[in-house]
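Report on one structure; see the data block that follows.
As you look at this complex, bear in mind that one protein chain is not there, while each of the others sits in place.
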Amino acid sequence: MSETRPSVSRRGFLKLGAASGGALAAGALLPPAVAEAARRRGLLNARGDGVIPTLCEMCVWRCGILARVQEGRVVKLDGNPDHPHSLGKMCARGQSGLMTTYDRDRVLHPLIRVGERGSGLFRRASWEEALDHTAEKMLALRDQYGPEAMVFSSTHNLSQTQFENLLGAFGSPNYGTQRSLCFNSMVTAFLLTYGIEEPARNYAAADYILLVGRNLAEAISTSETGALIEAVARGAKLVYLDPRFTKTAAKASEWIPIRPGTDAAFLLAMIQVIVSEHLGDCDFAKQYIVGCEDLPAAMAGYTPEWAEAKTGVPADTIRRIAREFAAAKRRALAHPGWRTSNFVNSFQTERAIATLNAIVGNVFESNGCLTAESPEAGGVSLGKPPQPAYPRVAAARLDGVPWKYPLVPLKLGVFQELRDAILAGTPYQAHGWFIARQNPVMSLPDRHRTLQAMAKLDFIVNVDVLLNDTGWYADVVLPEASYLERYDPLSVVEGKVFLRQPAVQPQGEARSALWIYQQLGQRLGLGDYFQYADEEDYLRQQLAPLGVQLEDLQKTGYYEPPAEAPTTGYTFHTPSGKIEVYSETLAKAGFSPWPTWEEPPVPPAGQYYLLTGKVGQHTQFATQNNAYLHKYQDEPRLWMNEDVAHRLGLTDGEKVEVASPVGRVTVPLLATQAIRPDCVYLPPGFGHRSKGLRTAYGVGASDSDLHVSYVDPISGGQALSQTFVSVRRA
Amino acid sequence: MTADAWRTQLRRLHPTPFGLVLAVLVAIGALVALVRYASGIGAISHLSNTYSWGLWISLDLLCGVALGAGAFTMAAIVYILDLAQFRPILRPAILTGFLGYLMVIVALLVDLGRPERIWHLMIYQNVHSVLFEVGVCVMLYTTVLAIEFLPVLLGPTHWEKPLRILHATTLPLVIAGVVLSTLHQSSLGSLFLIMPSKVDPLWYSPLLPLFFFLTAVAVGLSMVIVESSASARAFHRGLELDLLDRLAKAVPYVLGLYLVLRLGDLVLRGNLPRLFSEPVALLLWLELIVGVAAPMVFFSRKENRRSPKGLLIGSLLVIAGVVLNRFDVSLLAQHHLGGQAYLPSLGELAISLGIISAGILAFAFVARFFPLFESETHDPESAAAPAPASLIGT
Partner (left out) sequence: MSETTPLAILFDATRCIDCRACMVACSAENEVAMDDTRIWLTGAGVIGRFPQLNRATMPYHCMHCLEPACASACPVGAWTKRDDGPVVYDSARCIGCRYCMNACPFGVPHFEWNKGIVEQPLITKCSLCAHRLDAGQPPACVQTCLTGALRFGPRSEMLAEAKKRIADHPGKYVGRVYGEMENGGTSYLILSHVPFEQLGLPAVPPVPVNQATEAVMRGTIPFAIGWAIALSAVAGGVRLYKREARKPTAPDDAPSADASSTQEKTGHDG
């Protein structure tokens, strides 16, 4: 037995109790208003012990959880069996959530910068002062430059509606989400092809699963990952395309170590085989697919032999897989994926995936493997507080939507374009940035550029739980309460209405986002847009149309409205009402109407594809400071093929310098067989610059320092794996 | 004693350079032990979850107990075999044993994770555990040694009656001592019976208890010889050559029995080929050649047994062999799960050296201030003078 324990820091970690000394004391004070309310509900006993149902926030899958509380302190988290995303289970990040709430680096008081940006010199301020100061600055910018001078960005979370409310009321068009760093390619492609953002997957109905990237074993979505493994265990065949032998590859029946950026060639060849050999569901195609008669001709050039030259995958393999896929008919599932190969042509890859599913007819069949309900869709109408209409927005969006990117949905945007526009000052100069629950300093490609852009801004305010890298460079930091300490707007998942409610009293002066946005809104003169007395009042207004009491939700954590009659038949919300494999919309915008091959760049001699990916113990850049996850993570190292490393005279573990056109980092090497010889891989999320993250600071390197910004003109998606790097001994 | 008397006694100490060095080693060891108590065993040792027993167990415990076997061996010779002529070297052998066992207990007080709970063996008793038996036997036997030796320290004054009672119980006490010693000397070997996959097959055997016992007897006798030689030199006394000659004569028989059983065990259980194929076998070759065969041959020759130098060399060979054997069984020939390696830290060495130094100093102290040796004779040829014998002689 080799006890290969992942990197346990030599720093002396304090036990849970001792580490959160001050914070702990706050949680144990009695009787806190929150705990008192909980006791009245019968959830906690007199001593402060009990189990409170709420929602996780360690990633966007947002599982329902049961928080075990002892004497006013969260001691254990478990999955809520009644939540469809957890089904009683929880991943490592969810389990470690209490270490984020009790992180010694929590920001517990509003901070105002006193030193240079990036110096880490802040002074503690009262909420009054911090909020007044922020509102004053924002109003000044608005008066001088117009509301569009204030950029707002936030990443997918439950208080998003109120965040959008703030920016809408303020009158700025500039809304940045992280979507373009994630799945713009997928959403745009599926919107254009099926008319929905993301179809739901049902693995119980699939016997043949094609995964293009989407490393479900490490990019963990609890219930979906479990369902995939269950399907494979039951005997479903899993074909997995990835240049890296990930943990998903280890579960696949067949791992295809495909050349980066060439997924589309593989899939187009599959389509070509299926249509030319008439293996698809022709009846379904004739009835529901636009362009099905011309599809064979459009795909004619994409033979397996052609694809072999592009992908490095033998033509016979491609042909065989295409036939196997088609043979599974409606039990064949081509997973929509998220970023696939993360190249500019990923949009076309996604279009090909949508087409593959369509030609075997598995789309939207009830109880089929690919159904219409996106996990995000509600299907339940919630109430909301009354508010006036938003002011008209005259200015164009800085991120080029839609004037530069006509097909990118407004709610997605092009985040890196937004950053570049701030830097360039075109079409106009932004002057302020409001960032909530987001870390663009780490997430945007080319970190140096992001910091340069921030230097051009007069005012930066950050709402977060920890002093992460973006907060480190901000002017004001407003402490949000952690997810175990706050209410948030309701979450609707698969027809059930779920509640996030506090399990413990917030530490220090941390407050919920609902409260922060309202307080700020009031000081901005926008109080009419935030007509709720407090968080509970907001929730009651949300619940009003459902005729159910907040107290009922507080007991079980959710409410299940009577199920609506299931919709029968297929509904594609495209202009034609059908599956638009041939898209008129694309043609009108000047792009290829068919899924098409766009030749990706290849690294010059002596350089490598820099791959990115996901790690099962972390969530992007947000969790590296969590003590439990830090304990059980692998040491972040640069993966390089072992034989290549050997040829270069590099040894496993030695420090290497990785250089790209925009930056360089130094990181230890992992010489491994688990990656293509022409690729290297850097685990994402490390290389934090904020010294306010004492556990994460100085650990690993950030790929954001290396990534070159490449934008797909159709979907606005960032091509994070299209950067090429050189590697040498440090 | 009055303060003046103490001062007089202390002035008699005449510390030698060697004694000063030992004192410094004791001080260093004590300091390191303080750190151990303050910050944990991990602060000063290389012990780990893979190697949770190290130098202190192999050297201080296993070798310490083995090397203290002279006490029961000599007691058996004098009282069970009724060979009273060996009485002159009995008392120092008892002291060596007593101090040896005290040193073992001190080492345990450092090595145990919870030394303040050492007495738990008296109230929590797992009768399935070999270590329980070792612990209880060591406790009882140390008590026996204390009873056997304390009269010397306390002097003949107001302890007349209890002493007489004690003297009356000599033989039963000695038999108890021999039984206890046999049990725990062999059980130290039995400890390792629970590790069949860890101890190399060249050492693992159901006869481990017997092997440990036989080697303990041999090394006990050898230690008596060494201690006598050292004392003769240090305290300018004569060496009881005649007695030591006869002890040395017995050694080859004990070792011979051990060798036959050892090799027989290897052959009958099919492990002999390993002796020639595995690198670790080198350690066994060393044990058997240096520690068994060489002294057997050496002590079979009378001229070696009759010379002080010869006695010392032969005994040191036996001691080296047994020390190596204890290290092999407990450490060097063990195959551990997990990737970590083990080398004793300076802290561990400091504590072991400190304990050994303290033992030597204590022996010297007793020898200096108490009637440890029956007679001062400079004639190596004369037999020990008859002495009024008591438990171990007053």
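Note that the chains take the letters A and B in the order they are written out, and that residue 1 is the start of every chain.
Rule of thumb we're sticking to: a residue touches a chain if its C-beta (ideal position, glycine included) is under 8 Å from a C-beta of that chain, and two chains touch if they have at least 3 such contacts.
Note that the coordinates shown come from a computational prediction; the quantities given were computed from them, not determined experimentally.
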### Message
For the chain not shown, which residue from B:Thr73, B:Thr142 or B:Thr182 touches it across the whole complex?
### Response
B:Thr182
### Task
Could you tell me which of A:Pro257, A:Pro304 or A:Gly557 touches the chain that is not displayed?
A:Pro257
### Query
For the chain left off this view, which of A:Thr303, A:Asn439, A:Asn641 or A:Ser690 is in contact with it?
A:Asn641
### Task
Kindly state which of the options B:Gly29, B:Gly135, B:Gly238 or B:Gly347 is in contact with the chain not pictured.
B:Gly135
### Residues in chain B touching the chain absent from view
36-43, 45, 47-50, 52-53, 76, 79-82, 84, 111-118, 120-121, 124-135, 167-168, 170-171, 175-176, 178-179, 182-183, 187, 190-191, 193-198, 206, 209, 336-338, 386, 388-391
#### Entry: Touch list for chain A against the chain that is not drawn
1-6, 8, 12-16, 75-79, 88-92, 94-96, 98, 217-218, 220, 222-223, 225-226, 229-230, 233, 235, 245, 247-251, 255, 257, 616-617, 627-629, 631-632, 641-643, 672-677
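Please note the rule applied: only the chains that are shown with their structure count from here on.
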### Task
Please report how many Å separate the Cα centroid of chain A from that of chain B, as a whole number.
68
